[in-house]
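The complex appears here without one of its protein chains, the remainder shown in place.
Letters A, B and C mark the chains as written, and numbering starts fresh at 1 in each.
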Amino acid sequence: MSVELSSPDLKTDEMIINMGPQHPATHGVLRLILTLDGEICKHVEPVLGHLHRAQEWQGQNRTWFQYQALIDRVDYLSGMYTSWAMARAAEQIDGLVVPKRAEYLRVILSEMNRITSHLLWLGTYLIDLGAMFGFPFYPFREREKLFDLFEEVAGQRMMFNYIRIGGVLRNPPFGWFDKLKRFTDEFPDRIDEYEAIVTENPIFLKRTKGVGILKKETAMAYGVTGPCIRASGIPLDLRKTKPYSVYPELDFKVQTMDGDGDTWARYMCRIREMRESNEIIRQAIEKIPGGTTEELRKLLGTTGPEKDESKDLDPSFLLMAKKQNAGLRVKAGEGFAAVESPRGTIGCYVISNGSDKAYRFKWRNPSFCNLSVLPELLVGAPIADIMAIFGSIDVILPDVDR
Amino acid sequence: MTETPAPGNKPAEEPKELTAGPFGEFLREHGIASTRLPDSTGVETVLVEGKDLEAALKRLRNSQETELNYLVAVSGVEQADSFESVYHLWSYTNLKELVVKVRVAKSAVPEGKLPVVPSLANFWPAANWHERESYDLMGIRYSGHPYLRRILNPWDWEGHPLRRDYKQPVDSLNDKNPHSMR
Amino acid sequence: MFALVGRSIESLYQVARGLKTVFKHTVRPPITKNFPDDMPDLPGHFRGRLALAVNPQTSEHLCISCLQCERVCPDKCIQITSHKSPETNKPELIEFKIDHGLCMFCGLCTEVCPTSCIINTNDFEMADYTRESLVYDLKRLTLSQDESAHYFAKKELPMPKPKPPKPAAKPAAPAAAAKPAEDKPEAKPEVKAEAKPQDLPAAPAPESPKKEEQ
Partner (left out) sequence: MTSSAVPYNLNEIGKFFLLSGVWLGIIFGAVWAACWAVGMLVPQLILNAYPNDPCALNVANAIRLLTPLVGVMVFIPINAMYMVLAERRGLALFTVRKGPNRVGPDGFLQTAADAVKLLFKENINPHGGDVLMFTLAPIIFFAPSVFGAIPLLAAVTSNHDLFKIVNLPTGIFYVLAMSSIPVVGIVMGGWASNNKYSLVGGLRSAAQAISYEIPLVLAIITTCFLVGSLDVVNIAQMQKGTDNLASFGFLNWNFFGAGAIPHYLDLLMQGKLEGAQVVTSAFWSLALAFCCILLCGIYLTGACAEINRIPFDLPEAESELVSGYNTEYSGIRFAIFFLAEFTNLFIVSTVAVVMWFGGGATPFPGFLDANTFASIATPFNQALAQAGLPPLMDGQTMSGAFWAIFKTYALVYFAILVRGTLPRFRIDQLLDFGWKKLIPLSLILLLAVTYIRELV
C-alpha cells in the first residue's frame, strides 16, 4: 500500500465513542455519543433519561403534602430550590402570603444551599480538569459544615423537606444562627484559599480560558440561565430581575462577567456568587424578624414548645401561612413560579383543580435547558475539553432527567 | 380557571368574553388572531391557532416592543377535551411575561394519531428539547421538528406516560407484577 | 521574548502560590471522623430509622391505630393491622410493619402522628443481609421506655397524656417493655438537658389529636 502521508486522500475514519452512562466524569448517567475525528469532536448527541423517575407523574399521583417530600430529589444538590419553586407556585394559586420570618428562613437556607451546590461544583469541576487528589477536598470541607447546619434545622443533609407550601417547617435550634454567623465570617477566607490555588493557576487558565465560548445570542436562543448566562454577560438573575420573597430588602449585586463567556468566566461567576450569597446570608441573619431563635423565645416569653400557642403573636414571626396537614389542598387554578437556583431558573408549572392532588405538574429544570446547548459548544472541541466544557455548565443529571 | 377541568371535578364554565390584553392587542396589530384566556396567576394568557403560532412567536420574540426573547418552558397538557401546548415567554431584558397556548381538540385528532402542533425548534433552539420532552411524555407531535425523538424515555418506549389513558407496562421491577423484584 | 519570560515567571509564581496554600493545609487538623469509633452527634430532628415510642412515664404503647401515617406515606411502606376492640369499641393495634427498604425518611408520618408515637430516631445504621430483614415489625419498632424518654426530651415533644385505664388486657403491651437494649447502643448516651427548640409558633405541630380517633 502506498499512501502519501500528506495527501488529502489519506483515508481516515471517524471514531464513534460512547461517553457514559458509566463514564466517571459524566456526573452521573449522561450518555454522549461522540463522533470523533482523531481527538476532535465532530458531532455530539446527548442521550438522556437514564435517571428518569417520572417526577411529574409522581406529582400528579401524590397529594400535595406527599409530593413536598419528594421534590427535593429532583435536584438533590439544591433541594431547597425545587421545594421553593413548587411552594411558590402553590402559594400563588392559593393566594397565600408567607410570613416574613419564614421568607427569611427560606432565603437563608436557600443561599446556604446555593453555596453548597457551587462548592460541590467547584470540587468536581477540578476533578474533571484532572486535579484529582488535592483540591477537591477543600470545598467539600466547607460543604460538610453547611450540611451539619442543614441537618440541625431540617433533619437531613440533602433531602431537606423543609420549605412547605405556605412557609417553612420549623425554627432553627438554639445556637444555630451563631454557628452560621461564624461560618459566614470564615468562609471568605476559604474562598480566598481556593482562588489562590485555582484562579490564576497557569494550567487551569490554559484549560479554561477561551474554551467553550458561549456567545450571548446562542445562550439566549437556547434559554440558558443561571451562572452560565451571567458569565456570558446577561444579568439574568431572578432574584433581581423578577424579585420574589424578601430579596428586594437585601443588598446584593448580580454577578456578570464581561467577555465571551468562556469556561473560566463561568468558574469566576460562581466563585463571586458564593461570596455574594455569603453576604446575603449575613444580611438576612441581621434582618430576620424576631431575630435568632433565642431572641424570639425571649420576645415571646416562652421557654418551651408547649407554650408556643400564644395568641398575641406578631404575624410576621409565624412560620406557616397555611396549616400543613395530610389533606392539604390548593385552590383550582394554574400558575408558573420560578426561583433562581444555583443552576438557573427552576420553574414549576402547576395546574390545580382544587383537589388534594395537582392536575398537572411540569418542571422547567435549568440543567435540562442548559444541557441543550452542549452539542453546540462541543463541536470542534478536543476530547479533553469535553469534560472541561460539560463540567462548566454544571448540570446535575437527576435534574435533567427528573 | 376555565381550562382546568379535571375529569369529574370541573368548575363552572364562564362564558363571558375577556378583553384582549396588551399582548393580544400587539398580536392583532400584526394581523394574528388570538383569544384572551383567564390570566394564569396574574400573567396574560392568550390562545392562538396552531397555524399562527410560529408567526406570533417570531413577532413576540423579535419585536422591539415586546422582546419576549426567553422561552422558559414548553409544556404539554392534557385537558378533558383537548391537548394544549403551553409556551411560557419571558424577557431577558424587561419584566414582561406572557403565556401562549395552542389547543388541539381531542375530537380533531384522528384515531391512532397524535395531535399536531407546529414546532418552534427551527428558529428557536430553546424549544427543541422541550418539544421532544412534550412529545415523549404527552404525545404531542411537533410538526417540522428537526429531531423529534423520545428524550427521557428509552427510544423504543410505547405510549406516552403522562396521558390520562396511559397503561403502565408490567415488568419485573413493577409493583403490579406478582413476581416483582421489590 | 521578555513577555514570554515574564509570563513564565508569573506562572511559576502562581504555581508556587498554589503549592504553598496546599502545603499550608498540612498543619490543619483533619476533618475526618473515625466513624464507628466516634459517632456523630446528631441533632434531635435528624430523620433516621422510624420507631414507635411508648409513653415515657407509663410505658404504654402510644399508637392508637388511626392509620394516618399509613395513609400519608408517599412510598406506602407502612402497614398497620388493627381490629376494633369488642370491649372499648376502639381500634387496637395488632401488627405494625415498616419496610425500611422502601422508606425514604421524609418524616411525613411523624408530622401527622397525633400522639407522637411514630418518630424518627437517630439510628441510621440499618444495613442488613436480606431485604426481608429490613421490614421491621412491631417488636423491632417499639422503643423501650428509656429510649422513648430520651427521644421525647431530645425532640421536645409534649408529654402524652396517659390513656384511660382499660378493663381488658392490652394486646400491644407485651411488646412495649421487652426491647433488647443492644439494638440501639449509640442512642443510649445521657439525655441532653439543654433545651433545643423545636417548632416554635405554629409549626406543623401534630394536628389536633382526636380528629382521626373515631
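We adopt the following convention: a residue touches a chain if its C-beta (ideal position, glycine included) is under 8 Å from a C-beta of that chain, and two chains touch if they have at least 3 such contacts.
As the structure is a prediction and not an experimental result, all values here were calculated from the model.
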Displayed chains contacting the withheld chain: A, C
Among A:G28, A:G130, A:G233 or A:G291, residue touching the chain not depicted: A:G130
Of A:G28, A:P235, A:G354 or A:P382, the one touching the omitted chain in the full complex: A:P382
Sites on chain A contacted by the missing partner chain, in the whole complex: 15, 17, 23-25, 39, 126-135, 137-138, 141, 145, 148, 179, 182-183, 186, 197, 201, 203-204, 206-207, 382-388
Sites on chain C contacted by the missing partner chain, in the whole complex: 15, 18-19, 22-23, 25-32, 34
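Just so we're on the same page, only the chains that are shown with their structure count from here on.
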Per-chain Cα centre nearest the global Cα centre, belonging to chain: A
CA centroid of chain A to CA centroid of chain B, Å: 26
Computed distance of Cα centres, chain C from chain B, in Å: 43
Whole-Å gap separating chain A and chain C, where each centre is the average of the chain's CA atoms: 27
Footprint of chain A on chain C - complex, ascending: 10-11, 14-15, 17-18, 21-22, 25, 31, 42-47, 68, 71-74, 104-108, 111-112, 120, 156, 158, 194-204, 207
Residue ranges of chain B touching chain A (in the complex, touch as defined): 1, 3-6, 9-11, 40-43, 69-73, 75, 77-78, 86, 88, 90, 92, 95, 99, 124-126, 128-130, 133, 137, 150-154, 161-162
Residues on chain A engaged by chain C in the complex (per definition of touch): 62-63, 65-67, 69-70, 134-135, 138, 141, 144, 151-156, 159, 161, 164, 169-171, 173-174, 193, 196-198, 200-203, 293, 296-297, 300, 303-306, 308, 310, 313, 317-320, 323-326
